[in-house]
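Complex shown without one protein chain; remaining protein chains in place.
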Amino acid sequence: MSERKVALVVGAGDATGGAIARRFAREGFVTCVTRRTLEPLAPLLEQIRAAGGEAHGFGSDARVEAQVVSLFEHIEREIGPIEVLVFNIGGNVNFPIAETTERVFRKVWEMSCLSGFLNAREAAKVMQARGRGTILFTGATASLRGGSGFSAFAAGKHGLRAVAQSMARELGAKNIHVAHVVIDGGIDTAFIQERNPERYATLKPQDGILNPEAIAENYWHLHCQHRSAWTHELDLRPWMERW
Amino acid sequence: MSERKVALVVGAGDATGGAIARRFAREGFVTCVTRRTLEPLAPLLEQIRAAGGEAHGFGSDARVEAQVVSLFEHIEREIGPIEVLVFNIGGNVNFPIAETTERVFRKVWEMSCLSGFLNAREAAKVMQARGRGTILFTGATASLRGGSGFSAFAAGKHGLRAVAQSMARELGAKNIHVAHVVIDGGIDTAFIQERNPERYATLKPQDGILNPEAIAENYWHLHCQHRSAWTHELDLRPWMERW
Amino acid sequence: MSERKVALVVGAGDATGGAIARRFAREGFVTCVTRRTLEPLAPLLEQIRAAGGEAHGFGSDARVEAQVVSLFEHIEREIGPIEVLVFNIGGNVNFPIAETTERVFRKVWEMSCLSGFLNAREAAKVMQARGRGTILFTGATASLRGGSGFSAFAAGKHGLRAVAQSMARELGAKNIHVAHVVIDGGIDTAFIQERNPERYATLKPQDGILNPEAIAENYWHLHCQHRSAWTHELDLRPWMERW
Partner (left out) sequence: MSERKVALVVGAGDATGGAIARRFAREGFVTCVTRRTLEPLAPLLEQIRAAGGEAHGFGSDARVEAQVVSLFEHIEREIGPIEVLVFNIGGNVNFPIAETTERVFRKVWEMSCLSGFLNAREAAKVMQARGRGTILFTGATASLRGGSGFSAFAAGKHGLRAVAQSMARELGAKNIHVAHVVIDGGIDTAFIQERNPERYATLKPQDGILNPEAIAENYWHLHCQHRSAWTHELDLRPWMERW
């Protein structure tokens, strides 16, 4: 009997998280996926199961410590050891500084940074005990650059990148691979498509928008890297993107 | 009668904030200094007044939006227009990731990032209305690097740097100078002296520890820069520091 | 009849270049490998051929424009279209600044930067005409950091990284993927093994030295990336490396 291994994708609400879950499921991982509410995960769970995979969905608020702790306990006890954590929650907003409320600033940070810390810390605990694991964070252009109007989003994403770096430096030597993926461009989601259908219709057919399956391939690659040559950070952008 | 101009130093609890306040007071600025409680500000206020300056102290929690808003309102109404804001609150802690509590992670972020955002936003509001001003942030090594054990501190400081960058890009063209100072080394404070007296005794006489007056000189220089040649970021470290 | 595609590895003198050549040969690429003199390439050519691949060796000085131009002409005319260029020449030296001669500074730059430019430019010419291709540069820690004593090596490697970035920004939209790999650690070569056999004996068995085959896997991955999600830069280091 082969070993059960869990890949947990926190924030599988958009196209990217779902594609990553399917990619790991395809390789035999038991896939656990979360978003704030369970219902919208149904199609993803069905896709994975239809392809012969095992999938578990959780409605769980990644910003709330107690929920995160109990999610990890539940998975470890009932489903299997978490071999891979993918943290994939965003929170992209843009406001002039004078119109950025304390509430927005705090919420965006809780979504994009605090919840990343909480989930990665719980993963680190179980992985350290086993002496192995992979923790992957989804970053954005704002992880590296504080653009005009992005004080809240860039603060959250810069913070998440700091957590990733700090964890990589502590956990690398414990055989836990921590990596950060900077996604520098629009991802092919329903949101993008609806917000600007004309631009979408121009870009999509020529691969000018990041394909979630293509993103997922890179997460899988990071997980597979030989430990003598681990990547901590890579960027992903469409070939035609200006940067 | 010459124009009254206020320099507000938020976080004048340590050596750096005090030195910056004295430096601006020396140039004729009305100096407002804050820390969480008023009492410990007494010596600083005395120093500035003894040197012929005007100084006002405030016990105010920089992490609490209502207190920040009312501080700015009070100063603008009762004391004078805020020409310069210096944000100087730190929060340096180091814990292994598994021992970093949610409480610590959140507190450090509130001190080092959220409060910087809140104060700078209020400054931006009054400065935009006048079409000029200077906002200076104090950063650290952790602003640029997530070292092992520094997930909380680096997340806060990275976030603060993102806020500074984002504001600089929005506010530069409105004639508001936003800059970020990366202090990369130990500062000459009572804390440093007490924690490691032997190291202090070795380094201090040979200028191996950052002198707060020397730091303050650079804040003053940033404020004085001609607007055709503004600096957004500079680093400061002792000549003998390894980096 | 399937299409012939050439992968050209410039600087196949060390372990990395050879491993990359074998990796692409395994996928059906016609492999062309170069170093300054032809003889030392013999074992590599044999390995590739023994595995059923097609391999061509060239003794060619990558720093000499005329030789580079004629190499590209020869391969394109006689062997096949160059689909992939890997530039893999180093030149790591360390001298105090006062002992760094003009001759060393210039030689290291010619090896690590000028020759990268020349080869990549010739590749860009043929690839632009075909509207596709992949150009991969090997970087090092010194690509990002000018360490003490590394003025010559870091100047060359920083320069190479600038070439890679500039080309990526120009050629991306022409469907040519340009990427830069920052190798941040010791690679498993005869040189490393001989210079410090004890350290080697400690690190090698626990994957503390970069495995060339593992490095090569990443070059292959970069080439395979879907063009909606191209990486421009990634780092590679052993799990236990301090950074």
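Annotations
As written, the chain order gives the labels A, B and C, with residue 1 at the start of each chain.
Keep this in mind: a contact is a pair of C-beta atoms (placed from the backbone, for glycine too) under 8 Å apart; a residue touches a chain by one contact, two chains touch by 3 or more.
Here the structure is a predicted model, which means the values were calculated and not measured.
Counting contacts over the entire complex, the absent chain touches B, C. Listed residues C:70, C:92, C:165 or C:193: the one in touch with the omitted chain is C:165. Across C:84, C:155 or C:192, the single residue that touches the chain missing here is C:155.
Interface residues of chain C facing the missing partner chain: 65, 96-98, 100, 102, 105-106, 109, 113-114, 117-118, 120-121, 124-125, 128, 142, 145-151, 154-171.
Contact residues of chain B toward the unshown chain are 169, 172-173, 175, 177, 188, 207-211, 213-215, 217-218, 221, 225-243.
Following the convention adopted for this analysis, only the chains that are shown with their structure count from here on.
Here the chain-to-chain distance from chain B to chain C, counted in touching steps, is 2.
Our note on geometry: chain B versus chain C, Cα centroid distance of 46 Å, whole angstroms. Between chain A and chain C the centroid-to-centroid distance comes to 31 Å (mean Cα coordinates, whole Å). The multi-chain contact residues of chain B, meaning those touching 2 or more other chains, do not exist; every residue touches at most one other chain.
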